[in-house]
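Every protein chain but one is kept in place in this view of the complex.
Showing chain A:
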Amino acid sequence: MSDHHGTHRDVHRAHRLGGLLSREPSVVATGVEVLASALADQAVPVEAVDWRPPPAGTEAALAAVLGAPGHAEANARAVRRMVTARPHLVDVRPARDVLGLEPGTFLHAGPPLEWGRASGPMRGALIGAMLLEGLAETPRGAERRLERGAAVFEPCHHHAAVGPMAGVVSPSMWMLVVEDAEHGGTSYCSLNEGLGKVLRYGAYGPEVIERLAWMGEVLGPALREAVRRHGPVDLMSLIAQALQMGDELHNRNRAATSLLLRELAPALAAAEEVPRARAAEALAFAAGNDHFFLNAGMAAAKACADAARGVPGSSLVVAMARNGTDFGIQVSGTGDRWFTGPAGVPDGLYLGAYGPDDANPDIGDSAITETAGMGGFALAAAPAIVRFVGGEVPDAVAATQRMYEITLAEHPVLQIPLLSFRGTPVGVDVARVVRTGILPVIDTGIAGREPGTGQVGAGLVEPPANVFTDALHALAETV
């Protein structure tokens, strides 16, 4: 201890210039090939970069953002908050109570939207929500009232919530309540309705409304009792296990659903407040729906992403969401501002006789899973869905590996066995997206264009490139 200062200096002396003059030289070469090959000729280890120029006009903004002192630290801090969040499922409650939703107010997926620009499935879901809430007798009546501006709608993301596909939340729907045990945030997501003709895909027929009513009367209360009896459910732990069991937590949730059921079933069975018949109904419904966990996973991802919000100077993406018309992102260093562009039509496979002509542009808040390092970013972990969404296993591995180029970290908890347990790429960096031109890979369902159709397929989609350049320019103005 006596010689503290001196020894400190000695250690640093030995490491001057990071050991440049004492270690074996090894070079990263970015740019003209002849310089890299001159090194290879000298038998010096070289890692050559496949560099390509970013879009013209972005040089100054990139230099401003990346040259700002503290930028790297801001990004490290933001992504560290994202990956250290500990989302727990703590309760299940009606939206009217937990979000304070008034009658005639609805939440929807994606960036802000008005009725006039709403796509078919978004309109269908809003019509269904009007019917569910008893604000209209018929679909035509609901549509006319919506056209006249009888309802208020706001993005789920503005209420710490996320909604799959159309993401419509009405006051009587029950919400999963997720708390971040590390950073203290709370996030919400509705209950999953299953597949086929469902509200989130824009269907609003009688069976859809009946199912939603049953979810409000039976499923929601049963889950509430189960969760309260069980105590907080560690969702990150379930997600990590499910990832190693072949889920990527966006288009495949089969393992996660099973794990969640295994976790809650004893508590549900023991809940005296829930009649046995209702407990059995609830268990059967959840067990019959491979996507039952999706909404819990989305709320967990939302909690992780929200933990990373509001770090000045950080270029980390904290939301990617679509409303069926626009694709929008939010960035840690630019507050609640949305950067939007036209939503693309997914590339994928179609159910039955449906084809690309039936597809609506991309829709849903579920890209929050990709935002937090799951979904398309974890494709290599889910060989079972690879053929469904993008070809052969090597394509899935390549997709995940490509995402490491645009992310700030590797997830310390979410590990991919096929990649020697390497963490999933997590934390999309706006600057890296602009620099490389590599866009995030998003797994998605495909909704029918016409209101009332429901799901027509599933596949992959990319955001419009302009949302990242726009966000970069906005961030450059803040530094």
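In this text, a residue touches a chain if its C-beta (ideal position, glycine included) is under 8 Å from a C-beta of that chain, and two chains touch if they have at least 3 such contacts; residues count from 1.
Basically, contacts and distances are computed from a predicted model.
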| item | value |
| --- | --- |
| Name per UniProt, for the chain absent here [options: "Thiamine transport system permease protein ThiP", "Cation acetate symporter", "Quinol oxidase subunit 3" or "FdrA protein"] | "FdrA protein" |
| Residue among A:145, A:229 or A:422 touching the omitted chain | A:422 |
| Given A:77, A:123, A:211 or A:278, the one touching the chain that is not displayed | A:77 |
| Footprint left on chain A by the chain that the document does not show | 1-4, 6-8, 10-32, 34-36, 38-39, 41-42, 44-45, 47-54, 59, 62-63, 66-67, 69, 71-73, 76-77, 80, 393-394, 397-398, 401-402, 404-405, 410, 412, 418-422, 431-432, 435-436, 438 |
